[in-house]
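Okay, structure first, notes after.
In this view, the complex is presented without one of its protein chains, the others remaining in place.
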Amino acid sequence: MKNKRSADDEKKGKWTRLALIAFCEIFLLIFLAIPLVYILCVAFREGWKVYYASISDEYAVKAAWLTARATAWAVGINTIFGLCAAWALTKFAFCGKKIISALIDLPVTVSPIIAGLIFVLTFGRQSFLYPYLEKWGIQIIFAEPGIVLATIFVTFPFISRELIPVLNAAGTDEEEAAALMGASAWTIFRKVTFPHIKWSLLYGIVLCSARAMGEFGAVSVLSGHLRGKTNTLPLYVELLYQGYDYTGAFAASSLLVVMTVVVLVLRVWLEKRGGKELDVQK
Amino acid sequence: MNENATPNSVELRGINKYYGDFAASRDVELSVAKGKLVALLGPSGSGKTTILRMIAGLEKQDSGDILIDGKVVNDVPGSERGIGFVFQSYALFRYMNVYDNIAFGLKVKKKSKDEIDARVKELLKLISCEGLEKRYPSQLSGGQRQRVAFARALAPNPRLLLLDEPFAAIDAKVRLELRSWLRQTINRLGITSIFVTHDQDEAIEVADEIIVTNKGRVEQIGPPKELYAKPATPFVAKFIGNSTIIEDYGKFRYFKSRGESSYAIVRPEFVSVYKRGENKYYQASAEEGTVVDVAFRGSNMEIRVDLLGSTLSTLRGINEPLVEVGERVDVFVHRLFTVSDDNVAILENETLRKESVVL
Partner (left out) sequence: MKFRTKESVVPGFGLAFGTTMAILGLIVIIPLCSLVVFSANLSLADFWKTVTSPRVLSGYWVSVSTAFIASVVNAVVGLALAWTLVRYDFPGKRFIDGVIELPFALPTAVAGISLTHLTTENGWVGKFFLETFGLRIAYTRVGIVVALIFIGIPFVVRAVQPVLEKIDPQCEEAAFIMGASPRRTFWSAIFPEILPALISGFSLAFARCIGEYGSVVFIAGNIPYKTEIAPLLIMSQLQEFDYASAASIALVMLLIAFLILSVNAFVQSCVSKRGGGLA
């Protein structure tokens, strides 16, 4: 009796296994891979020359540069922020830690459109800051600074969130030991703390750049949609698509797809690398 | 003042420390003489680690003064107090090899390369870890890690060495070896050292002097023998040794009760058990008891006997004739600690007093 039942179970288990694996692969193939492949197909359907013309278009290049600049800003600011916040939140005890962590995580759950909206309300015409900004001749919304701010906002927690769990797990003993020997904050950070977070930081930077390059909603609110001036690559894609230039839109998209693939490959590599290091140093 | 002529290495005066409502230290007064190896002993939560961390400057006391070498160091940061600290977890820098770990404190002090190299080599020899320079902490055994942490703390020549539960993370067999190694090494170096432990055997075996803490207070300070023979407070009497509490000790023959509210503490070494007629000397003053339990403890037997309704525990050598559970035996109680109104006193068996037998 018993044996028969377990044999049945085994058979059932095997079928469940195969069914699940098949489901998994088919789902991911249809859902995730086809859209990606499709972009490349459409981008190249009129041949290499049209593709090249599309991506070397003056406005496309300018949009790519703007995207690169905004991304660089976002990564730079968020790296500084991530390191400082992770260090402050994990190595010291003070009041209001929970509120600060909640505020750091908030931008991910806010709709990108609302993210754009709050910057419009802060720096726009109806804001009390507006007269001052105008006096000093600073334009933020519908200009590059607005795009940069929105990009920083939507990618805000990406780096700190990678670092905080790692530093929490490492504890503060090593830092205290170093401090007792008279090491300065900079020395402690460089020699003791940083080696722990090296790989997580890189991983965070990769994630942050991916999201920064691809941000659409928030940037769309804050951009003036001026071709060659305040159009980022995703906005440029939208513009072409709405203008029924599908080949152009998909060609520009293919640049972003390449970047996505690079990010995913880097991700796998970093995880492998960081994981190996972790095994050795445990 | 005499005190200034040979200042104590460490002195704490009226230290208080609260975490919210929890009193970690209450009016702590203690001093440690130069060159001594001192244990801070107490149950967990008794405030012993807090005292150590305050001396190191890792915590700041709410009130009171900390003196190192006769100078008040309340406002001196931990890094300038000239101390070496060995963490419970060792806190070795996981991403530095053994050499860099030991050299860290010297590098921070901007010593010359040759000087650092010489000192690290010397310490590696001291901890017998030559050849392990290039290893990372993860590639060391528990005992090696502990010794590296020790060497790292010693590297900048501190005047005071503090060790937080130095043996807690090591398995039992290595722990015994490390204890005597640590004791010998510290004695040879002559550095004043304070270590925290909750294990009385460890404190008694390693330390020159023991500071017993309980509920944030210092209960008693003294050499191990003195703590053992003359506990100053009921807590120390109960905590040190393997004690049994007897409420109505007046029922034993030759012991006179010291009042209603008093009770007695009996240690295994205060009690002897003899097979009937085995020992002629105490025969007359012994009382009859029944063996309740016999447990083999390796080098001796632990025997629990029922005497007039109280269970006493004692040790008996394995070379002596065996006793069995249920056997009627002669029980002789040499002495007791009696506790009344927080005072501890020794109460000798009256027959012993008459014959003036030495402790």
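Every chain is named by a letter (A and B) in the order it is written, and numbering of its residues begins at 1.
The definition used in the following text is that a contact is a pair of C-beta atoms (placed from the backbone, for glycine too) under 8 Å apart; a residue touches a chain by one contact, two chains touch by 3 or more.
Treat the numbers as computed from the prediction; the structure is a model and nothing was measured.
> Consider the whole complex, including the chain that is not shown, and state which of A:Leu121, A:Ile138 or A:Leu226 touches that chain.
Residue touching the chain left out of view: A:Leu121.
> Could you list which residues of chain B touch the chain missing from the display?
56-60, 77-79
> Could you pull out which residues of chain A are in touch with the chain that's been left out?
So the residues of chain A touching the unseen chain are 2, 5, 9, 12-13, 16-17, 20-21, 23-25, 27-28, 31-36, 38-39, 42, 77, 80-81, 83-85, 87-89, 91-95, 100, 103-104, 106-114, 116-122, 124, 126-127, 149, 152-153, 156, 172, 175-176, 179-180, 184-186, 188-189, 207, 210-211, 213-217, 220-221, 233-235, 237-238, 241, 246, 249-250, 253, 256-257, 260, 263-265, 267-268.
Everything below uses one rule, namely that only the chains that are shown with their structure count from here on.
> Can you check how far apart chain A and chain B are, centre to centre, with Cα atoms defining each centre and the answer in Å?
One centre to the other, that is 55 Å.
> Show me the residue ranges of chain A that touch chain B in the complex, using the header's touch definition.
170-171, 173-174, 176-184, 187, 191-192, 195-196, 280-282
> If you look only at chain B, which of its residues touch chain A in the complex?
56-58, 78-80, 83, 85, 87, 89, 91-96, 104-105, 108-109, 136-138, 152, 156
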